[in-house]
Structures are given as structure tokens and as C-alpha cells.
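Note that this complex is displayed minus one protein chain, with the remaining chains in position.
First chain written, first letter: the chains are A and B, and each begins at residue 1.
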Amino acid sequence: MYAQMVKSEATQDDPEKLKAFQERIDAGDKIEPKDWMPEGYRKTLIRQIGQHAHSEIVGQLPEGNWITRAPTLERKAILLAKVQDEAGHGLYLYCAAETLGVSRDEMTEMLLDGRMKYSSIFAYPTLTWADMGAVGWLVDGAAIMNQVPLQRTSFGPYARAMIRICKEESFHQRQGFDIMMKMCSGTPAQKQMAQDALNRFWFPALMMFGPSDAESKHSAQSMAWKIKMNSNDELRQKFVDQTVPQAEYLGLTIPDETLAWNEDKGGYDFAEPDWGEFFDVLKGNGPCSVDRIATRQKAWDDGAWVRDGLMAHAAKKRAAKVAAE
Amino acid sequence: MTDQQEWPLWEIFIRGQHGASHRHVGSLHAPDAEMAILNARDVYTRRKEGVSIWAVPSSAIAASSPSKKGPMYDPADDKTYRHPTFFDIPKDVGPM
Partner (left out) sequence: MTKPDADLFEFLLRMGDTTLILGHRLSEWCGKAPVLEEDIALANTALDLIGQTQMWLGLAGEVEGKGRTADDLAMLRDAWDFRCALLVQQPNGDFAQTIMRQFLFDHWHLDALCKLAHHSNDQVAAIAAKASKEVTYHAERSADLVIRLGDGTEESHSRMQAALDLLYPFVGELFTFSVEDLRPDYDAKVEAILTEATLTIPDSRFAHLGGLSGTRHSEHLGHLLSQMQWLQRAYPGDTW
């Protein structure tokens, strides 16, 4: 997912208040920013929503990499609109996190200095046009699995952001699949490109859900608070079950020789991704980790004079208005 | 980083169709009200959602205190006649 390995924070609050809080959540109440909430709930949410927001922003880059090379004017417009949506989604999510008492600039600095993370998937390179298909199909497909249930999350601003995001994102996965369909029905070279993209993105897409958290105390707490709605394994299974028939439709082969239908569980058995690689990526050793942060850092640094200049002008205008009154 | 000051936060309200009320759609950052409105047009009406935009500084929003939630909202619970489904209208009357 866009939020991976989010540790829930310990809470040392009044047991009475905690109990009442949990009852509200169990009853399906939405928690709003000014409501009392356990410190652990607040901190965990900042980390989770912040990571989700950073993923949208860093996630602009691998797809942005192909906007200037899109093969037709229509593809260019669609891709640009999609990447623009991601900026919008990052913006909504930052705003949701800001209601918890952290500013967007603070979160940005934490992303840039490594205190906050973004999803591992965006540390992978996009090497061909088919990667635009694979990212839309697999990465957005995986994200939707997580985001749809999060529309019911207990924190009001987060739930509302997710509702807006899900509504807008409905076309993202479809545009990716559409690119794949075009390529798979094209020339042998195009089909090979599509297969190559699937080969490179399959396991990183499975990693998006994070390692198994069946035994994790953090996950149990987050699920009790309804800021995590499903276990990682549950979502991963759902994703595989949904994606395999789509790959068959495209005539592509999932790069997993162990993949097989399991009648008993009514789902596919599949190979685990290389979790060693996953932890390397989280530590900042993904193939593009350094480039991604360097690009964001440069945008942030180069933009400083613009943000300052616009603030300075607004202050001048306010002062002039006051003087006139 | 210099002594940079963060752009303030604004709450954005958009009136979608003619006649409907402005509805809160979200927030954004802008150095002043005029830019907040321009930014809102770009951020919140990408799909032609709105015809009229209000921008209000987030700091100017006064909110009811959550602890008073019970007394403030509960009385409305028993005024269910405010909801159309409260009334059983005989079928013979036709659509109402």
C-alpha cells in the first residue's frame, strides 16, 4: 500500500477515556480533529496519512518520467491528467494530516531528510512506455484495494479525503489496463515490452501490501482503531486473485512459476516477493530512491524564492489595505 | 531553509449547481484570499465541479466544542418529522 509498515504508537492515556474512545469507534462514529483522541492514535495517523501523501507526491515522478515521451497527444493528455490527480491527492491527504497538528512544510522536510517514508513501489524505474500501462494496472490496482475500505476509516478527514480520491481515481487503473491492451494486441515488440513491464512490476506490486502482519501487534491496534481495515495478506490475496485473470486476458504470463489455483482456499497460491529487497528499498536503497528524493529536494529548494515572493507580496497588499483604511 | 513562512491554510467551499448551497470540499494553501480562489479553481474544479468558490482562512473557522456534542445534536434526533420518510402517505394520493 501507500502506507507500509506504519508502527502504531503506544498510548498512555486515561483508561476510562480510552474505553469511551474505543466504544465510539466500535459504534462506527467518526473521530473529528477537535475530539479527544489517544496520543498514539494521533501520532500513528500522522505517520500513516503523511506516508500516504508522500507516496502520491513521489509517485508523480515515475509516471511523470514519460509525459514528455507519450506516443500520442491523447495519451499525453491522459497521463498528465492522471499525474496531476496524484498531486491533488497528495494535497488532500496533507490537509487531512494537518488537522492533526502537523504542517505540510514540516511533513515535506521529514520526507526529504528521511524521517518519513513513501511507498516502496515508487523507488522503481519506469523504463518503457509499457511501464505506464503496468503502473496504472498493477500499482493503481493495488492502491485501490487499500483505499476503497479506507473510505470507512474512523478518522473523519482521512475518510473524506479517501472518498474524494477513490471517486477521482476510478479512471486510473482503467487507463493503465487500456495501455496494456493496446500493446498486447499490437506488434510482437509491443507485446514483449508489455511482458517485460509485468515481469519487473509484479513482485514490487506485491510488496506494496507489506510483509505478513498476521502476528503484528501494531496492525492489531491499528485495526481496532479502524485506521487499517484489512490485513496485508488478505489484501495481497485479493489482489492476486483479481489480477491473474486480467493477465490471462491480456495473454501475458505472471512471472511466478509456482502460481496455481488452490481449490480449497478458493484463491491462488503464489510466491512471496523478496522481502530482503523490500527492506533494502525502505532503507533508501531502491533503484531510484536517491533520484526520487533528489528531484523532490531540488523542486523544494528551487521553489523557495517563489513561495517567499508570493508571501511577501500578499503581506505588502495587506499592509497597503490597512494603511488605506 | 531560510526563515521561510508557510502559506496559510484555507477552507474551500464550492457551489456546484445553480441554487444549491456552497459545500465544503477541502482545504489548500495560498498566500492570500485571491490566490486561494485561483488555486481552488485549479485544485477542486478539475472536473468542472463548481460555479462559485468561497475561500475562508482555516483559522477563522469557529467550531462547536466536541464535548458538547450530546446536548447540541441529540434534540434533533427526535424531530424525525423533518425527514420526508417520517410521513406515511397513502398510495392513492400519488407521488408527493
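Keep in mind that, in the parts below, a contact is a pair of C-beta atoms (placed from the backbone, for glycine too) under 8 Å apart; a residue touches a chain by one contact, two chains touch by 3 or more.
Please read all numbers here as calculations on a predicted model, not as lab measurements.
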| item | value |
| --- | --- |
| Chains in view touching the one left out | A, B |
| Of A:Q151, A:T253 or A:T295, the residue in touch with the unshown chain | A:T295 |
| Residue of A:A20, A:A77 or A:V290 touching the missing chain in the full complex | A:A77 |
| For chain A, residues in touch with the removed chain | 57, 60-61, 64, 67-77, 80-81, 83-84, 87-88, 90-91, 94, 129, 179, 182-183, 186-187, 189-190, 295, 298-299, 302-314, 316 |
| Interface residues of chain B (partner: the chain not displayed) | 7, 28-31, 34-35, 38-39, 41-43, 46 |
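As a convention for this text, only the chains that are shown with their structure count from here on.
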| item | value |
| --- | --- |
| Distance between chain centroids, defined by C-alpha means - chain A, chain B (Å) | 26 |
| Parts of chain A lying in touch with chain B, wherever the complex brings them together | 32, 34-36, 81, 84-85, 88, 91-92, 95, 98, 103-105, 109, 160-161, 164, 168, 304, 307-308, 310-311, 313-314, 317-318 |
| Residues on chain B engaged by chain A in the complex (per definition of touch) | 1-2, 4-7, 9, 25-29, 31-32, 35, 43, 46-47, 63, 65-67 |
